[in-house]
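For this view, one protein chain was removed and the others were kept in their places.
Right after this comes chain A.
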């Protein structure tokens, strides 16, 4: 591929070899001026690795990178930044111990007389975030804000840094629809300005909404680059998976469980300042969806059900027996499981192996006095690595070396392995590719057939509709509506959410 003048960035023959895994195999990638280029592929295909090779975060083992007609060889992300490449990496991007403004301007703080001027910096930070409809105290520590706000801050920083190229690695994974729309407005504006934008995501709707061209990777190799307009969705999925997907999203089964007996009964369950008291009944084998905007109390509901926050009112019963949900430990003993949203904070233990991470919750329930034998652990790990298609060179690999989506799958496996009676999944398919997505939904269905009760929190309404028999809608930290039977449709949910109106503060 010869770099021509319409290319702002072109990479040819990029190689990257990790011990035990070849992550990239002679990949070519080119980015035009003024285009949004979607970089797609299954979990572990090598997307993040390619980005890191382009921005100097990893040293590549081969290949050539040309920026604006000149060869470049960034040795560090700083160098890439100075060349005009701004990046939002998939993992945590900012420093929780610094203020919002310090994060935005780290390394390029405005100075007066050679000294950093905090006043100027804060003013500029405020102005910068205003473009994203974000009106927050920029002098407060970043840690005080939700993951979504942090993500917007990371994006704002990268956009501000990108003179020529902007790379976004799954930036929308923790954003709600409103924030995604805002991000896309900004991306379009940058595209008009002539920037080249690389966009990685597993949300195919977003790909079709915003991208001009698509490059697909599979197993570290290039599958092809196509114009988005000429690539139908089915064909795109086939390119990604290397096979046809039988059923993209499983068909709905809205009526499930309604005939069954109520198994779990919550009455007036709540906690001041977190979630208002609510009533909830769930049958064995039933899937109840929870919908609502960010900050509406979805995660709070999950936490109180799991004892991560102690309820200060109400009762919980299973088959008429009172449940002890005073702490996660107690909840686990009651055969509850909770797969949290923010896997980096609450989920993975980075230095432990995939096997150990999967066995963790089951071990916790058994108590440390009765260790799970090594053979059993191996079996467990192998079973879920296969069932969820976790891409890893072997089960002893430290989990932090897995791709983002595969880490997510391992956390899910951890909770499925405990074989819970009651499982809460908070955004279970975030960052998971279309193929695995279908696998997970199938797995959830088969578990429900065995009698597990399930609560799924999700911003993807189609997904909720597909497997929930009921959907509870939250707003301002209260349960405000419950849709059942034929009322469970995406439109129905959107309406119920909108009935509240008003933008929820971050």
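Here is the rule we use: contacts are C-beta pairs under 8 Å (C-beta built on N, C-alpha and C of every residue); 3 or more make two chains touch, one makes a residue touch a chain; residues count from 1.
Everything that follows uses one rule, which is that contacts and distances are computed from a predicted model.
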Fill in the blank from the handout: By UniProt, of "Fe-S-cluster-containing dehydrogenase component", "Monosaccharide ABC transporter membrane protein (CUT2 family)", "Transport permease protein" or "Hydrogenase nickel incorporation protein HypB", the chain left out is "Monosaccharide ABC transporter membrane protein (CUT2 family)"
Fill in the blank from the handout: Among listed residues A:102, A:356, A:427 or A:460, the absent chain is touched only by A:102
Fill in the blank from the handout: Of the candidates A:12, A:77 or A:225, the residue in contact with the absent chain is A:77
Fill in the blank from the handout: Considering the complete complex, of A:29, A:132 or A:145, the missing chain is touched by A:145
Exercise for the section: Can you list, in ascending order, the chain A residues touching the missing chain? Expected result: 57, 76-78, 80-81, 89, 91-98, 102-103, 106-107, 109, 111, 115-116, 118, 139-141, 143-146, 149, 273-274, 299-300, 303
